[in-house]
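In this view, the complex is presented without one of its protein chains, the others remaining in place.
Which chain is which? They are A, B, C, D and E, in the order written, and residues in each are numbered from 1.
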Amino acid sequence: MRPSRRAPDELRPVSLERGVVKYAEGSCLVKFGDTHVLVTATLEDRLPPWLKGQGRGWITAEYGMLPRATLERTRREASAGKQTGRTVEIQRLIGRSLRTAIDLEALGERQITVDCDVLQADGGTRTASITGAWVALADCIKWMKTRNMLKTEVLRANVAAISCGIYNGTPVLDLDYAEDSEAETDANFVMTGDGRIIEVQGTAEKTPFTEAEFLALMALARKGVARLVDLQKMAVA
Amino acid sequence: MRPSRRAPDELRPVSLERGVVKYAEGSCLVKFGDTHVLVTATLEDRLPPWLKGQGRGWITAEYGMLPRATLERTRREASAGKQTGRTVEIQRLIGRSLRTAIDLEALGERQITVDCDVLQADGGTRTASITGAWVALADCIKWMKTRNMLKTEVLRANVAAISCGIYNGTPVLDLDYAEDSEAETDANFVMTGDGRIIEVQGTAEKTPFTEAEFLALMALARKGVARLVDLQKMAVA
Amino acid sequence: MRPSRRAPDELRPVSLERGVVKYAEGSCLVKFGDTHVLVTATLEDRLPPWLKGQGRGWITAEYGMLPRATLERTRREASAGKQTGRTVEIQRLIGRSLRTAIDLEALGERQITVDCDVLQADGGTRTASITGAWVALADCIKWMKTRNMLKTEVLRANVAAISCGIYNGTPVLDLDYAEDSEAETDANFVMTGDGRIIEVQGTAEKTPFTEAEFLALMALARKGVARLVDLQKMAVA
Amino acid sequence: MRPSRRAPDELRPVSLERGVVKYAEGSCLVKFGDTHVLVTATLEDRLPPWLKGQGRGWITAEYGMLPRATLERTRREASAGKQTGRTVEIQRLIGRSLRTAIDLEALGERQITVDCDVLQADGGTRTASITGAWVALADCIKWMKTRNMLKTEVLRANVAAISCGIYNGTPVLDLDYAEDSEAETDANFVMTGDGRIIEVQGTAEKTPFTEAEFLALMALARKGVARLVDLQKMAVA
Amino acid sequence: MRPSRRAPDELRPVSLERGVVKYAEGSCLVKFGDTHVLVTATLEDRLPPWLKGQGRGWITAEYGMLPRATLERTRREASAGKQTGRTVEIQRLIGRSLRTAIDLEALGERQITVDCDVLQADGGTRTASITGAWVALADCIKWMKTRNMLKTEVLRANVAAISCGIYNGTPVLDLDYAEDSEAETDANFVMTGDGRIIEVQGTAEKTPFTEAEFLALMALARKGVARLVDLQKMAVA
Partner (left out) sequence: MRPSRRAPDELRPVSLERGVVKYAEGSCLVKFGDTHVLVTATLEDRLPPWLKGQGRGWITAEYGMLPRATLERTRREASAGKQTGRTVEIQRLIGRSLRTAIDLEALGERQITVDCDVLQADGGTRTASITGAWVALADCIKWMKTRNMLKTEVLRANVAAISCGIYNGTPVLDLDYAEDSEAETDANFVMTGDGRIIEVQGTAEKTPFTEAEFLALMALARKGVARLVDLQKMAVA
């Protein structure tokens, strides 16, 4: 039995609210249960120096947590003077995941920066961030289309992410914090709506896991991502 | 005529929503029009080293802005590796203002950290932060009282803050961004409900101002703070 | 009775010595009693990037304290790797105050950097810095005039600064360290010679203060600044 | 055809040389073809603060590259003042992977720090690091046994890592730099000798991949890791 | 002919003024011509962690330059966030030189921090710093003796420093900036009054130099240091 009494293949209540910030070209407040992330997409004409003049655009991501998004207060990274390794790892994952969803040539020499700021954290902040970031990105691209800034379709696919894990011996979908801190194995899947894989990261917390266990997690993830992609489609419709 | 069509002594619509974050001992989402700040109050048993063993507690504040809280994206301080001078100045002001509101001896050897994170910025983020922070602080103290952690009253007074400025020659209350960027003179007042002053900061943006002008701003501020304190009282009731 | 036996409206002995550093375009060693600050003004042709091509100049300030300017040694900021919040706050105040004294268009596309380095600190380092900085700035502008670099008058007004506070229930002028650490209320005024206000910052250290108290401090400050401006005029004559 | 003319399931020449550094409790110079990593294991009695008094030890890892390990010189991180995101990500992966191989309770309240420094980089530096780190760790544990510091077996399993990818449409094992920069899909597997999974990370560089493709990579990885574990056993014998 | 018209073995006018800072246990304003350094000595009961409990004290030094001590303004290290390599090198030299002058056991478990801040720089700041630092140190030790804090003599010898160089083919003593920037060879000598060597650093700026040339510089230095030590003795008498 999961602490939340969810079925093994049951997502937490998910909401994807667009247009939540006044200034951003795209934005989304994404909630996976008690995990709340505010995502904005900022369009800029400048590119990183190493990309200039190649006829391609770029998508980059930054991630942060408000200090009291967590059960105990976490030190503010701006005050500590550096981002933690966890933050760096997550924001690189978000950026890579989104770039696969986008035709960078079609975007043109522009950069979209996606900021994912966790207002409240109850497990799965990186998967919620990616899922919401796709919506903010789609919002931003719609903004560009309205202004005739794009000649062809830029979005190649829906991209969403979900975590899975083996909790008390059972593969379960969308771990919350209570489960995440107890799970033997923990994996994050970034996938397209049709079940193809963009990123997969699996970690044995204590005991190595088998291929069969991993495949069970992947099957759950495919189901969860399909549901998230449905919600994304509704959100941007 | 103000860009927002407000009367010179009219505040923007203000809301003070308590209990908005699951984990914090106190919290408040404060809105002054389109300026939105999420404030949390975190209670901890530890003190800064220089204060240990003196039988007194401490209130400290940190301030941040989400990168796209502003019209154009601002660089993330955690990624830049340092807080800007503006951030440092504001969080010191918030901390000083709140400490005057609190009986630090009665608090005991504990620290309350107030985090003010601006989700959307349309002028007056520091005054909104202070006004909301008082609510989060009151919320936190209520939390302590429920657990019998306090013997005597800790809150000495309501504290709220408002900006005033001379816009197009007229003293006006609660500047929004459009006014703030044009105002000749700009002042922030932190006051108690009965009109006594905790902090006052006035700056001539271009031309030095007279005592009479300053007194006109102070009169407006007193009016605005009285209204804010009423709203605080309703929020914590 | 003040620890220094001064009358409530009496400044400490003030001296403003020009030309104290061999290389700088302008310089001033300012003393407010035992508070000694070495100020230099450096003229440069470059501007901050955001100001280029606008036909205006800029005045910026930096502030520092020698480690043993204080009763106990303070950690060297260069060795700590960052400036403290107090330093940042003070140097921003100095910069803002001086910019109001200068016609930035008339200055042309040049930057003057004012460095205020406290050799010895006995309270009032920021007000001494501003008062001396105006002299170094005037010295630098005289240097420019001698070289026919300016077409019109650049200095718009004398600017000086003084602190006031309520000490043992009495409003007093120009707090030294012994008074400053005991004062109930503490305010810094940056003013022009004719009593108009450029910056005002008042802080209730323990108890909020009334408008009447604040006005008493302002009256003292006006008197002190008038005297400082007289001394500035003598120094640059 | 692979640029190196290797068969799809062929590793580069691998060597694992123990005892290469005079002072370290364990060390290994690992070579995967032209990728050379010097790994040391340092035993210390101190623990990270959050782990003290829990009767468990800790394994942590740090990763670095000599500036000219790469085709073009990379900026020295010590001189830049921070580790890159890539470095942080890799050293966290190495640490997690090794901790799964070790019985931390049996280790006792001690920390082993594994330093992986890349002398020459031709792709696969993280997998070579993990594979060599296990040997350095085993070396260190042997050193402890010789000194009767351990009561029970600490090493739970051999751990090795290998990369796989889809290159020109074909799944291949142990990508070198020429392949890595062209591969459509890239995955790193950290496994035990019997084919169980400790960490798996797969990334679609351009096009999302299918489960079938992923399983083909995993099968290759299992084969490669089995071979690496044989080599580890020979190295520590 | 030297630009300053000094004889080859002639020092610049040297002054060593004690007691120039109100709070420090020892202080000295040292001038070698237009090179002016303010030195303070701070006595503290704490020691660096690695030295605790060994019955010995420590002398450490920090060095800084005011931004406009130089012909062109130098960036403030506190604002840059780090000390330059030159600063680090000089302060390590000052510390080492002074420690040789002191019986660290006789000092007891205390640390004296010597701060050398260059107010004006015209060549030879490190040698002026060391020469003045010895006076500040002697001042501090006198302060300790007055308070009966020392049982035996702590100062083992006078220590002074001077630069020499080959300028236009001639060995000259005490280079000023004009000479220093042109000299073929440049050496700094830290010596005791009786001509023994504590530190020697010689650098060929362009062409390697011979032992004979080096010995000529050393002979000059011995002469200069003897004169400086006489001045130190007068200063502390």
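Here, a contact is a pair of C-beta atoms (placed from the backbone, for glycine too) under 8 Å apart; a residue touches a chain by one contact, two chains touch by 3 or more.
Please read all numbers here as calculations on a predicted model, not as lab measurements.
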{"item": "Displayed partners of the chain not shown (whole complex)", "value": "D, E"}
{"item": "Chain not shown: contacting residue from D:Q83, D:S97, D:S163 or D:T192", "value": "D:Q83"}
{"item": "Touching the absent chain when the full complex is considered, from E:K22, E:R56, E:R96 or E:K223", "value": "E:R96"}
{"item": "Touch criterion as defined above, residue of D:L11, D:L38, D:I90 or D:C164 at the omitted chain", "value": "D:L38"}
{"item": "Residues from subunit D at the interface with the omitted partner, ascending", "value": "21-24, 27, 34, 38, 40, 42, 44, 62, 64, 66-73, 76-83, 87, 113, 115, 117, 119-120, 122"}
{"item": "On subunit E, residues whose C-beta touches the chain left out of the figure", "value": "82, 85-86, 88-89, 91-92, 96, 100, 157, 187, 191-192, 195-204, 206-211, 214-215, 218"}
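Methods note: only the chains that are shown with their structure count from here on.
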{"item": "Centre-of-Cα separation between subunit E and subunit A, whole angstrom", "value": "59"}
{"item": "Interchain centroid distance [CA atoms averaged], subunit A/subunit B, Å", "value": "33"}
{"item": "Residues of subunit C whose C-beta touches two or more other chains", "value": "82"}
{"item": "Touch-based graph of the chains, sorted into line, ring, star, complete or other", "value": "line"}
{"item": "Every chain pair meeting the contact rule", "value": "A-B, A-D, B-C, C-E"}
